[in-house]
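Attaching a single structure in structure tokens format; questions to follow.
With one protein chain removed, the remaining protein chains of the complex are shown where they sit.
Which chain is which? They are A and B, in the order written, and residues in each are numbered from 1.
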Amino acid sequence: MKDLPTVPADAGGDSPASPSNQVAPGKLMATLGIAGALAGLVIVLVFEWADPQIQAHRAAALRAAVLEVLSEPVSYQSLYVTPSGLSATAPEGVDTVTAEKVFLGFDEAGDPVGYAVTGAEPGFQDFIHLIFGYDPAGGTLLGMLVLESKETPGLGDKIFKDMNFVDEFRGAETPIVGVKQGRATGAADEIDMITGATISSRTVIEIINHRVEALGADLEEHAATSPRAPARPEPVPVDGAAEADPVDVTAEGGEEGS
Amino acid sequence: MRETTPREDLIRGIWKENPVLVQLLGLCPALAVTNTVPNAIAMGLATFFVLTGSSLLVSLFKNWIPSEVRISAYILIIATFVTIADLVLAAVVPLIHKELGAFIALIVVNCMILGRQEAFASKRPVGRSLLDAVGTGTGFMIAMLMMGTFREVLGSGSIMGYSVLGENFEPWIVMILPPGGFLTLGFILLAFGWWKERQTETIRVRQWPHGVASGEEVA
Partner (left out) sequence: MGELFWILLSAMLVNNFTLHLFLGLCPFMGVSAKVETALRMGLANIFVLVMTSVCVWLLNTFILVHAPYLRLISFIVVIASFVQITEMAIKKFSPTLFRQLGIFLPLITTNCAILGYAIFNTNRGYDFLQGLFFAIGAGLGLTLALVLMASIRETSETASIPAAARNMGLVLIIAGSLSLAFMGFAGLFTS
């Protein structure tokens, strides 16, 4: 077994006990300080170059997700979840990137087509993150998309690979009831769970049910105000945006984190 | 120890002293992200970049870094390159960046890189250090490719997403799961060990055809 590289006793750079009488501690700190400053400078420069692209990727991913789960919206607006309901402007002191949001999609005529809601809960292996489209008028789902999953390949990953399972969520009534294969009665609120991936499919169903339970009232309340699409800004070509991607018409405009 | 030639510096890391397959360094990324070939290649390239860049800088500045703080300085240089690699990957290939996840940052503690700085780049001129880094980096890439191909072919029946084993192949899922990583490298090493044993056997038999007296190894 080869020797692992050993770290000498003064790896931290400041060891009062070691008899390093050749080099003054000041020089050691200065060397590290200068090196650190240079390193920091280089990193900042690269960050300045990379950050816009990273943000653009995030925004594009969000746009694609919203397009997928709502019925082909033309534009969408981010709404912040606050204790008193949904609000188009961020509440005081809340970071716009990490705040909890739902997304309201609009069609060509400016009419709302549904709300896209995200949710995450522990599945079989690790957390499952998903987004789903919801129509408060009938309490029905418009679509479901798994954003992040570490479920077992070949089994649990069918929650996003098995298109039959995914399509079942279009038009399903909430709260959803998961049924094992072969026991479906054809009711609108039933979803066939995947054989061999019971826990993963059940988690997907529970995420949706829990989120609808938590936000359903707020969504209904907001829908009752008959929201209309805000005036669309001049479409700005964004890197990586496809023709069909909906335009973000959030009040603040600008970059949106996912 | 006699002085090594430039050619030796370059070739050494590729096979004979391959960092992963022989020295068993840098195992964390080798096992974690070799479940598909694209991931393996991306990680190999990122590590190659960090290794070459930091060897270059360490060798350039070796006379200005006091011995007492050299490890900290090396780590600082390596961490800078890793951060750069992380940002570039996130900006250019976000999907792969997501797959590699935290393991890009873990290139920093890849013992292979720190080992090369300590053993070579800090003592040798820039040109030689570069050759050594390129050789070691290439060896690492080869090991990653080997493992990635093995795991993806058996675990998904494909290479780079293209199906190579046909419709009826039932993939061995375990190969793309964590145990598969361990087993793959384990079998590769067992194969090497077996091959090496055969070589020494042959030499032993050749030298003493009447049989080995006390089982002493010749090689």
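Following the convention adopted for this analysis, a contact is a pair of C-beta atoms (placed from the backbone, for glycine too) under 8 Å apart; a residue touches a chain by one contact, two chains touch by 3 or more.
Since we're looking at a predicted model, the values are computed, not measured.
Although it is left out of the displayed model, the omitted chain contacts the following shown chains in the full complex: A, B. If you put the hidden chain back, the residue from B:S55, B:T80, B:S122 or B:T138 that touches it is B:T80.
For the chain missing from the display, the contacting residue among B:P6, B:P125 or B:G193 is B:G193, taking the whole complex into account. In the complete complex, the residue from B:L45, B:V93 or B:V174 that touches the missing chain is B:V174. Listed for chain B, the residues touching the missing chain in the whole complex are 24, 27-28, 31-32, 72, 75-76, 79-80, 82-83, 86-87, 101-102, 105-106, 108-111, 114, 174, 177-183, 185-194, 196-198.
Touch with the hidden chain on the side of chain A covers residues 1, 4-15, 17, 36, 39-40, 43-44, 47, 121-126, 152, 199, 202-203, 206.
One rule holds for everything that comes next: only the chains that are shown with their structure count from here on.
For chain B in complex with chain A, the residues that touch the partner chain are 23-25, 64-69, 71-73, 76-77, 79-80, 83-84, 87-88, 90-92, 94, 111, 114-115, 118-119, 155-156, 171, 173, 176-177.
On the chain A side of its complex with chain B, the touching residues are 1-2, 4-5, 7-8, 10-13, 15, 18, 20, 23, 27-28, 31-32, 35-36, 39, 42-43, 46-47, 49-51, 53-54, 57, 61, 152-155.
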